[in-house]
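One structure, pasted below without further comment.
Removed: one protein chain of the complex. Kept in place: all other protein chains.
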Amino acid sequence: MHASSHGTLPTSSEPLTLHGLSVEGVNQCVHCGLCLAYCPTFSELGTEMDSPRGRIFLVKSLAEGRMTMSDSTVRHLSLCLDCRACETVCPAGVPYGRLIEAAKAEIERRRPGGPIRRIFRWLNFGLLLGHPRLLALAASGARLYQTSGLQALARRSGLIRRLPGTLPAWDALLPTVPAKAERAAPPRLTPAEGPRRARVALLTGCVQSVIFGAHNRATVRVLAKNGCDVVVPEGQGCCGALNAHGGDHARALAMARSTIDTFEAAGVEAVIVNTSGCGAHMKAYGHLLADDPAYAERAKRFAASVKDLAEFLAREPLRGPLSPVPLTCTYHDPCHVVHGQKIKSEPRQLLAQIPGLRLVELAESDWCCGSAGIYNLTQPEMATRLLHRKVGHVLATKAEAVVTANPGCILQIQTGLGAHDAKIDVLHLVEILDRAYGGPGDGGNGR
Amino acid sequence: MATLTASAKRDLRHELEAIVGPGAVLSDPDELLVYESDGLTLFRALADFVLFPTSVEHVAAIVKLANREKLPFVARGAGTGLSGGCLPAEGGIVISLMRMNRVLEVDYDNQIAVVEPGLVNLHLSWKVGPHGYYYAPDPSSQQACTIGGNIANNSGGPHTLKYGVTTNHVLGLEVVMPDGEIVWLGGKTRDANGYDLAGVFVGSEGTFGIATKIVVRILKKPQAVKTVLAVFDEIDRASEAVSAVIGRGLVPAAMEMIDHLTIQAVEDAFGCGYPRDADAALLIELDGLTVGMEPQAERIVAACREAGAREIRTAKNEAERLLLWKGRKSAFGAYGRISPAYMVMDGVIPRTKLPYVLHRVNEIVAAAGLRVGNVFHAGDGNLHPNLLYDPRKPGDEARVVAAGAEIMKVCAEVGGSISGEHGIGLEKSDFMPFIFSAADLAFMHRLKGAFNPTGLCNPGKIFPTKKSCGEAGAVAYRPHPIEEKGLAQRF
Partner (left out) sequence: MPDALLDKVRAAVGAPNVLTGVELSPYVVEGRTPEAAVFPGSVDEVAAVIGLAAEAARPVTPWGGGTAASVGMPAAPGGFVLGLRRLSRLLEHEPGDLTASAEAGMTVDAFQTALRGRGQWVSLDPADARLATLGGVLATNASGPRRHLYGTARDLLIGLTVVTADGAIVRGGGKVVKNVAGYDLPKLFVGSYGTLGVIVEATVKLRPLPDHERLLCIPFDRLKDAGAAVRALLAGDLIPNAIELLDAAAGAALGAEGPALVVGFDGLREQVDWQCAELTRLAASCGGREGRPLPDDTWPRLETAARAAFPAATAFMAFSVLPSQVADLMEQGAGAARARGLASAWAAHAGVGVVRAALASDVRPKEPAALAGVLTDWRDLARAGGGHGTLEWVPLAVKSQVPVWDDPGAAGRIMERIKAQLDPRNILNPGRFVAGI
């Protein structure tokens, strides 16, 4: 009798690993295929290798030695957004995010690519993300490039289009870098207004602090209005999310340790994050550093203290008074908040408390916009396809503004709306809250 | 079985690219590997090509080329099937319909829609939902499975108790026949002119051709829905309740049973609110007019209480209702949390034989030293015993296979069938003789000859592979993949 079998045939009893990282999770996959229809790349392409189930199969085959790291395998794995929408629907609880990160680490080891690519990765992951001051310097350079008219010239003359690789995408996505004053970090300590209910720290982030410093300042104000002493530790660096998602595992570990060190010293009960990738990644520090005896316990404790801004504020009603914000808006769920942290209702609960605000639900609100960290730079074609899909849904809502909670998404959606000539604002959730509290509605969103 | 030389393969690749475009042909072994299985990973078969047509003309051209080269071919949807039905059992071409996934037309006045085969089942209901309509056949995999796949297997789902299966909702099909001719079977009107070819095509598991457009019926959403969870301390009582409900002259829209083991897995996965200490739960749904819903619900509650339900909960709103259903529909996948592997059976028995058969299933599974989780369409007697095992434990797989065979025999014994909705495919072809005589199989084989005389369209499915069934055009005996692994033997 041949009955149907689920689960996979193991070829050995050794635990499966890639790049030294466990990928045992592949054996939880029962091949049911429920993830397919929720995967943005599968919906666009229809090919099994570009679905979570297919990618799990590739990871498993690589780990078992059944497949080699061929061009096509690298391509299909690299096309994964790591949006983790599949994890939300997977009934078997496959930890897909960890599997794909292990795979990307392995790709970097075995197929690092040509010299230009390696230089780029070192520049980004090693230099800029690893050193906040260098990032600030690069930002100043970018600002100069923009304000001097060089960018406009390069674009008009068509020089941009002739650049190699994905550089043209970089230019297209480069936001307007605000003036230096705008990029200043918030004060190191901001006391609570009214009765104090908590002492928290803020992660200022890398790209966030350079481009969207205004959002960090707004976050501090909103938290203070809601009874929090807000500490912004000096010398904090990048949390390592982009490195981990991009397969730069070793540096990611170092950045995690350093982040834990910095924030432990602050002595707070919660570390607030207003960007999605960082929040999700730091909540997984316990898993990331599980094999490091010096950090394992500390990482777990730290991870438990990480809170997404909406998650934190939604625990209690917002303190009044709240001024009306007369706006029709729609909400885009950043992947690593909705799928990575399972936070979906909290942002909506907060928006519902703002007088005068009307929220229209966005179709496929929890589908990736294509930003996905630096995905829009490494995979511009697919990123653009997903962006068009997202923009189509946004336009259908006829909202005046899109609200979201992640700098990458903001930049990406702005670019998309711009391409459609749509006069729709893209705002961070905290900007709305800030407006309701009468705080300055700073620019600094790159438009 | 076709064996292509490297140069023949190269030439064919060029020709195929000329038909469907260069981005729509896979022939690299690394990319073909993911297509070796459908939802069943035990069975694997490698294709020579996987193609992604986007029009009926593409499909016809591919089939004509396959005929010319005597290459077998098989259509594939989302690959969520559970009987190995879309495996290229003899190599050749896999035709993926995933890029033909549009809703072509919706006619609300006449309550029909015309769709492409790669459309995800649930997406059709989403599309017509805002107008107050839905597509009734709702397999548990409807978030992923395609209408084309539903056609091949005549898929059911929990609501088939009241609304019937796929074939009751299909009016017509545009089909690429196994020789490449494009023909309409049926159409948009209700009665066939001549033989009910659309009815014969549905459920033919891809052996009669490839459907490229499907005319389906859409239904008005019911005015009211009431979903009830009846909790039992003994699974026998739950089985009796099923018959008791029918005995009171009620036909609910759905009646699903979930057993203790399954409840644990589902609660671990999603926390849907099923009570963890229950021996079994019955999920019962009524739909129809608001008027009369209460008295009918009371009859059901009374029937369940009489049968010994210890508790009856009613979903208070749509969100609660969806959560209860989420548990049921994700049950298969959730087994992954409590067992490294499992095999799902798909037997059907007369409803009144439910208590007896469940007992026999338990006996058989216990004797094999395994565990079983039951989640199934109690209302129409369609069982899904899931045998949990560990593939790394020596002998477990063989024991599961043997236990499964015995369960199928029990189903046949009590007047049931060996497949309620998953299809025969590759997996159950050798069990056909449990329920069909040689004359029955020969007749079906002749019918197949009218559609697929060359046998190139999805070979190796449905019919037993031994020559004893009297097939015309002898197919050489090939050992089943499980046999090759030394995990099972033929009885």
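The letters A and B name the chains in turn, as written, and every chain counts its residues from 1.
The working rule: a residue touches a chain if its C-beta (ideal position, glycine included) is under 8 Å from a C-beta of that chain, and two chains touch if they have at least 3 such contacts.
Not measured: the values here are computed from a predicted model.
*Asks:* Which displayed chains does the hidden chain touch?
*Replies:* Answer for the hidden chain's contacts among shown chains: B.
*Asks:* Just name the one of B:Pro72, B:Gly416 or B:Pro459 that touches the chain not displayed here.
*Replies:* Touching the chain that is not displayed is residue B:Gly416.
*Asks:* Considering the whole complex, which of B:Met177, B:Ala302 or B:Leu323 touches the chain not shown?
*Replies:* In the full complex, the listed residue that touches the missing chain is B:Met177.
*Asks:* Give the residue, chosen from B:Ala61, B:Leu282, B:Ala334 or B:Val348, that touches the chain omitted from the document.
*Replies:* Once the missing chain is taken into account, the touching residue is B:Val348.
*Asks:* Which of B:Thr167, B:Thr212, B:Thr227 or B:Thr262 sits in contact with the chain that's absent?
*Replies:* Of the candidates B:Thr167, B:Thr212, B:Thr227 or B:Thr262, B:Thr167 is in touch with the missing chain.
*Asks:* Pick out the residues on chain B that sit against the missing chain.
*Replies:* Spelled out for chain B, the touching residues are 107-111, 153-154, 156, 160, 164-165, 167-168, 177, 181, 183-185, 187-197, 199-200, 202-204, 220, 222-223, 243, 246-247, 249-251, 288-289, 291-292, 295-296, 348-352, 377, 380-382, 415-424, 428, 432, 435-437, 439-444, 446-451, 462.
FYI, only the chains that are shown with their structure count from here on.
*Asks:* I'd like to verify one number: the distance from the centre of chain A to the centre of chain B, where each centre is the average of its C-alpha atoms, in whole angstrom.
*Replies:* Their C-alpha centroids are separated by 38 Å.
*Asks:* Where on chain B does chain A make contact in their complex?
*Replies:* 26, 28, 30-31, 33-35, 37, 39-42, 52, 78-80, 82-84, 96, 98-99, 101, 118, 120, 122-123, 141, 143-145, 268-270, 330-337, 339-346, 387, 391-392, 397, 400-406, 408, 422, 426-428, 430-431, 480, 482, 488, 491
*Asks:* Considering the complex alone, what residue numbers of chain A touch chain B?
*Replies:* 1-10, 13, 27-38, 46-49, 54, 57-58, 61, 66-68, 70, 72-73, 76, 89-94
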